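I have a structure here, written as structure tokens, and I will follow up with some questions on it.
Excluded from the complex is one protein chain; the other protein chains are retained at their positions.
Now for subunit A:
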Amino acid sequence: MDFSSGLFSFLYQTGDAFAFLVLSACGLAVIFGMMGIINLAHGEFILCGAYVTTSAVQVGLPLPIAIFLGTAVAGLVGMLLERVIIRHLYSRPLDSIVVTWGISMIATQGTLIILGSTMPGTGTPFGSFSVGGYGYSVYRLVLMLAALATLAVLWLVFTRTRFGILARATIQVPHIAEALGVNTSLIYSLTFGLGAALAGLCGGLYAPTMTLVPTMGSAFVVEAFVTVVVGGADIFLGTAPAAAILAVVKAGLTSWQGQLAGQIGLLVAVIVVIRILPRGLTGFILRERA
């Protein structure tokens, strides 16, 4: 392997791990990082996005529209759940663990009973390209771009739109926001829905590359929580840099010693970060600035 193809391969592998971490964690960063709901049903929103996307492709819709549908359905389901169940748990974080865990089990087992143990895949689009004798998947590049685009859009939403500013105000000081005439109940619903939709987007994007089974969400959940915990409360100061650091750790160790080392490295990194920075990278970065 010469230097330039070696460099490309390192960038590709790190980018691939980064995309996976960002896309799996974004929805959780909104729901857990911002809103403080420990959402153990995160994987099932991903499952919802993946199943809706795949079904839409199978009835003949083009993949981008199918992914949009998956995202939208997961978001609507999220808003519905927030209205009916989650909103009673905002001041009860421990209860939210039990409730979302229950929702997760019902969703997984319900999918198994109603839709069966597996769903046929749709195949990965776009084919492959080759650099320095190695084959790479074009679709993985699309996933990397999607991760960056998601971060950019979220940044615009939270800093440049009225909804974003109201959402941040509502979550930081809910009673003042309410006193100023903000419909906080609607904002909570929309924010939770946004988190669920981001999870659905992750499911939709990864659906063509994975086994479609009722338990597929669990493949994302550990990575998502790890990234959000390392990142802390803020998506841009926390989740994105955390995903970048963890991606380098994971890709580096996996290429050096295999998948097991990559998994161990990821978890060791979390333990080290939580020990040194209890508030995650967000806390670290904000303190530096202050």
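The definition used in the following text is that a contact is a pair of C-beta atoms (placed from the backbone, for glycine too) under 8 Å apart; a residue touches a chain by one contact, two chains touch by 3 or more; residues count from 1.
Keep in mind that, in the parts below, contacts and distances are computed from a predicted model.
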Query: Just by its UniProt name, which of "Phosphate-specific transport system accessory protein PhoU", "Acyl-CoA dehydrogenase", "SusC/RagA family TonB-linked outer membrane protein" or "Urea ABC transporter substrate-binding protein" is the chain not shown in this complex?
result: "Urea ABC transporter substrate-binding protein"
Query: Per the definition of touch given earlier, which of A:Y139, A:F163 or A:F236 contacts the omitted chain?
result: A:Y139
Query: Which of these, A:S4, A:Q109 or A:Q172, touches the one chain of the complex that we don't see?
result: A:Q109
Task: Identify the residue among A:L63, A:V99, A:A251 or A:I285 that touches the chain left out of the display.
output: A:A251
Message: Please identify which residue in A:A167, A:V213, A:I235 or A:L281 touches the non-displayed chain.
response: A:V213
- line: Residues on subunit A facing the left-out chain by the touch rule are 1, 9, 12-13, 16-17, 20, 108-109, 112, 116-118, 120-124, 126-128, 130, 133-140, 208-216, 218-219, 251, 254-255, 258-260, 262-263
